[in-house]
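All protein chains but one are shown at their positions in the complex.
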Amino acid sequence: MATDTTSTSLESAAQGVSVTGWEAFKNSWFYKFTLFPLGQIFGFILGVSVILTVLALLLAVVFPEPRENINLTQQIARQLPDMIIGGVSIGFVYAMIALGYTLVYGVLKFINFAHSEFFMVGSVVGFEVMQRIGAAGEGVLEAWNPILLIVALVLSGMVISGTLAVIVERVAYRPLRGAPRLVPLISAIGVSFLLIDVVRGFAAITRNDFNLTYPVSQVSFFQQRPEITLTPENAPLLQFWFTAANRDEIDIGLRMTSLIIIVAAILMLLILNWFVNGTKQGRGIRAVSQDMATAGLMGINANLMISLTFFLGGAFGGAAGVLYGLNVGTVTPFVGFIPGLTAFTAAVLGGIGNMTGALLGGLALGLIETFLNGILVYFPAFGQRYTPVFTFSVLILVLLFRPSGLLGAKVDEKV
Amino acid sequence: MTARTSSTSNPLAQMLGFLKQPMVALVAIIAYLLLSLGLLIGLDRGSTVFPLLSMIFFPPFVLAPFLILASPLDGKIKLALIAIQLIILLPLLGIFDSTYLELAIQICIFAGLALGLNIVVGFAGLLDLGYIAFFAVGAYTWAMFTSPIDTIFTINNWTVSANAFYGFVFLGVFFAGVAGILLGLPVLRLRGDYLAIVTLGFGEIIRIVANNLGSPVNITNGSQGLDTVSRPSADFLHPFVIGMEQITGRPIANVEPLAYQILFYFIAILMIVVIIVVARNLENSPIGRAWTAIREDETAAIAMGVPLTRMKLMAFASGAAFAGALGVLYGAKQTFVSPESFSLIQSISILAMVIVGGLGGIRGVLLGAVVVTLLNLQVLKNLSLQINAWKNVDAVIPGWFIIAAAVVVGGLLLYWAYRQLRAALKRREGWFSYLVPAVAALLGVYIAISSFGAQDFPIANWPSQLEPARYERLVFGVLLVIMMIFRPSGLLPEPRRKMELAASKREQEQNKAAGAGD
Amino acid sequence: MANLLEVNDLLKTFGGLTAVKNVSLVVPQGSISAIIGPNGAGKTTFFNLLTGIYKPDNGSVNFAGRSLLGLRPDQVCKAGMSRTFQNIRLFPGMSALENVMVGMHPRLNINMVFTILRVGGFAKQEVHVREKASDLLRFVGLGGKGDEVARNLPYGDQRRLEIARALASDPKLILLDEPTAGMNPQESEAAMGLFRRIRDEKGVTVVLIEHDMKVVMGISEYISVLDYGEKIAAGSPAEIRANPRVVEAYLGRRATEEANKNATRA
Partner (left out) sequence: MQPVLEIQGLHTYYGHIHALKGIDVTVNKGEIVTLIGSNGAGKSTILRTISGIAKARQGSIRLDGKDITNKRPHEVTALGVAHVPEGRRIFPELSVRENLEIGAWNVNDPSLITQRMEQAFEFFPRIKERLFQKGGTLSGGEQQMLAISRALMSDPDILLLDEPSMGLAPVLVELIFEIIKRINAQGKTILLVEQNALMALEIASRGYVLQTGQIVLKDSAAALMVNDSVRKAYLGES
């Protein structure tokens, strides 16, 4: 960090006191870019999980037996670990996509409707790369170091989606800069439609099919399912849980792909946070997002910063696509729409333009979704097919009561 | 452009000047109408290239009203000419080939939808991406009450007779209007892009709900949709159709469907006329001015005493009401209603019509509706048909033709891109936008030459996945992007919008300079 | 003179920042008053609170015998309080005439059926709207410029058009937010004349926010001074000039001297 050397002298100069102890720790690189964001992530997960569990249990109080022989409290208690892990992993996917919306919105103040397609392209690229590696011969995929394989897939998804995002910005958005807000939004809708069909055409020519199934089954690493079994012996404090679930032990099964998403996403989020808040380029992005013209007067090449922002957003979308593809197995050129919409909802929920908000929104929506999926099964009148309706209602409710999202600053328009 | 304005010695300009004389114009238009009609009637329906020719000859005929409107004729004569074309010539053509009538009905329905969306987006500036939902409300209103499928309506005998159709048009207006208000109420506080995404979500919700209301109580029959929806009686038209058969001397195989088509065509035309009148009356009124004010500066508008919520709800409700009426018509015409027909792509295609024609202007929106509907329902479809027709006769594209076509098309594109690129480089901005088509052109030529080479290409090898009809998304996408970049005010811009966008071009220049585009 | 507007203990905070702090003031019917104070002192926020754009946290606003609290901006406008903006906010794409016509909205019959079917005096109303809008344009000195698009008007004309638009709703009180900002001394002089005519000919009470001391001292009968959201002084121009707290917080030594010089000369 170039500016870190200046910081201590200035801070002490400004405050007239020597910086020691907690204050110094708070300003340290380790705290600002590792400990604090990690704490934030775990805090969000914990907070949202607790709130949702309480809501679910309240529902169980109202409908103790939604279907015959189904005790809702018991079911919730049994499914809880699965719901949380599943929710967190999909939540990270949403958060990563949401970051793309938020970054671009922060800089250009428009919703990049085509962003969901960068995610889609990422997922297709991940498939292509994995397929091609696997096509080299039987056992080739298995022979790769799984971590290296994941890194290779994610990186290829990031590079291609990021580059695509930069090209899209230059071709379809830059000429429209400063036009009325509807203009770039409509252009983005056009780009979105165009990308879907281009990828579909590509898949149709090369594979004559556009259901693209990741060859995950060829890699035994991805099939692993680490399990932890909680029993009254190893977890005596959780007795209430065993009672609620009416079980002697609880298995916490972890799908390897979920674990991959969680680890990869946390790493990438830390890097992004450091980049935006801790580097000169990141400061440039923030300056451009606040006042583009003035940033230019300060010597910042605003276009470069915008391209950089699009690259970051696209790359994160692409990475999310690859991870998502590994997790769900099959992707199509249409795969971007629902996660894209959900991630957009997440961005808005958290407060669009606010990176922490995107993270919170993504995790919250992921968890809400898995909780709904887990519980709505027992309500035949609704069922899981209404999950999108509910998640979307969440967005509308939030916007009604907090038009700028959970963490968005409440801004009264300057008149 | 320059040729027309700069020199009168230019032969083209001279001819245009000649055509400006009203009498000449009148004769020319009548000749044009008769010629384009004659070409269409005269087509050989058995020919291999019929889809292609039909695709080429039909648009000039349907677009004639816009030509008439642009002519230097007196207003009343214009109206009379358009009326003759729409009320006499087009049905006449329909008797020869009912697919044209079907197309015309579709165009009318979409034109009506586009006009309705234009009230919301064009007049009031509220981008609604879930507009098709109101169309669905209208269609389901009629379908649920008349389909014999075992829904809650049939079981409880809530069904109505086919002749309730005309009443249901108003009921559709009412229900869709109410739906518009219901949608409007929670989202009206949102601005611009937020509104767009939330309306999109609402549209999806309506579709998901319709898709799932098949159980536990069957209301919409879920994803299977409602079939055998009633149609209002067209019996009174049978004598007319039979009469036409005798006059034209063309045997008509099936009187009943044609009578229905004629009926629906006239209902659709009537609806369009009503919608145009209503839209115009709204535009030129305090309500229309309030909408413009809201669009241009919401805060100032409310401070000047314009009640935002009420005015926005009015926009939503009136836009939705149009869609409701058309939905009832659509349900009756198709006799089948399913959630499939009301997807996001439909909302986007209607938006594309409004944008392509020119946001805010009624004539422009109509033009946009005609162009986009033709593109979608005729051009793409006929290209697919044409490919299949060629497949059936084992046609082969000669290798030299592929190369020549690639070189010519690629070359033209390259030349255009080169010229734009040079100008853009001089301005030091926007060059990248032209680099991409240039590279694409080179790549296309390269692929064509390398993969087809001197070989002939049997059309039978054309992959069915690549049928043009499947790529409507691509077409809409390209259309929207190109329109936004090169002509954001549309083909027939409304004067005020033109100024607005021209001015924004200026701000754009400043902003771009600030961010310094390259 | 009766008080047209009475504001008591008006409070507004944004986050931790108190923008307007327990401000009370009265505006007598038929007066011209000014609110002055440094930038960020809460003057515009005060206007926004009066017109319903912001909701006050505490306090009361009584206008022409009724409370304005809780009313939306359009309802405030209908109640007879109209305004202009610090940064001109015309409807840029509409003609000057149309801008004024929009201003008449709260006094019109807005009815869907009436509009679509064009029945029951719709045409008559349109004619009336047009005539009255032209009259107002003439009143502010924009006669003959009705068809020009607002954004193409010169800066000074835009300011005057905003005033015409605000007058269109037949207000009892008009709030002018820095109406002479960016004008040269000659233009300011003319604007002062217009403000007087608004009061004298239209009978509209005027309240303005202004930085130009020449305008403030030259035209207003009452001046209130805001600083950091608080009212630190109120009174006649002479009283304000003599108030040491105002001089220190806002006017500065030199400006006061000049103002005194001008005052003695005039």
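Per-chain numbering from 1; labels A, B and C assigned in written order.
Basically, contacts are C-beta pairs under 8 Å (C-beta built on N, C-alpha and C of every residue); 3 or more make two chains touch, one makes a residue touch a chain.
Predicted, not measured: the structure shown is a model, and the values here were computed from it.
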| item | value |
| --- | --- |
| Touching the absent chain when the full complex is considered, from A:Glu65, A:Glu138, A:Glu249 or A:Asp291 | A:Asp291 |
| Hidden-chain contact residue, picked from the options A:Asn301, A:Thr332, A:Thr356 or A:Gln384 | A:Asn301 |
| Contact residue for the chain not shown (choose from C:Pro38, C:Gly59 or C:Gly141) | C:Pro38 |
| Those residues of subunit C which, in the complete complex, touch the missing chain | 17, 37-40, 154-156, 182-188, 211, 213-214, 248-255 |
| Footprint left on subunit A by the chain that the document does not show | 2-3, 5-6, 9-11, 13-14, 280, 283-284, 286-287, 290-291, 293-302 |
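Here is the rule we go by: only the chains that are shown with their structure count from here on.
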| item | value |
| --- | --- |
| Centroid comparison with subunit A (C-alpha atoms), farthest chain | C |
| Geometric centre: closest chain by C-alpha means | B |
| Between subunit A and subunit C, centroid-to-centroid distance (C-alpha), Å | 48 |
| Whole-Å separation of chain centres (CA-atom averages), subunit A against subunit B | 37 |
| For subunit A, residues that touch 2 or more chains besides their own | 415 |
| Where subunit C touches two or more other chains at once, by residue number | 53, 85, 89 |
| Subunit B-touching residues of subunit C, taken from the complex the two chains share | 51, 53, 72-75, 77-78, 82-83, 85, 89-94, 98, 101-106, 108, 110, 112, 115-118, 122, 125-126, 129, 149, 151, 165-166, 168-169 |
| Residue ranges of subunit B touching subunit C (in the complex, touch as defined) | 278, 281-282, 285-287, 289-290, 292-293, 296-297, 299-308, 310, 314, 318, 496-497, 499-500, 503 |
| In the complex with subunit B, residue positions of subunit A that touch it | 110-111, 167, 170-172, 174-187, 189-198, 200-201, 204-205, 208, 210, 288, 292-293, 296, 301-303, 306, 337, 341, 344-345, 348, 380-381, 383, 385-386, 388-389, 392, 395-396, 399-400, 403, 413, 415 |
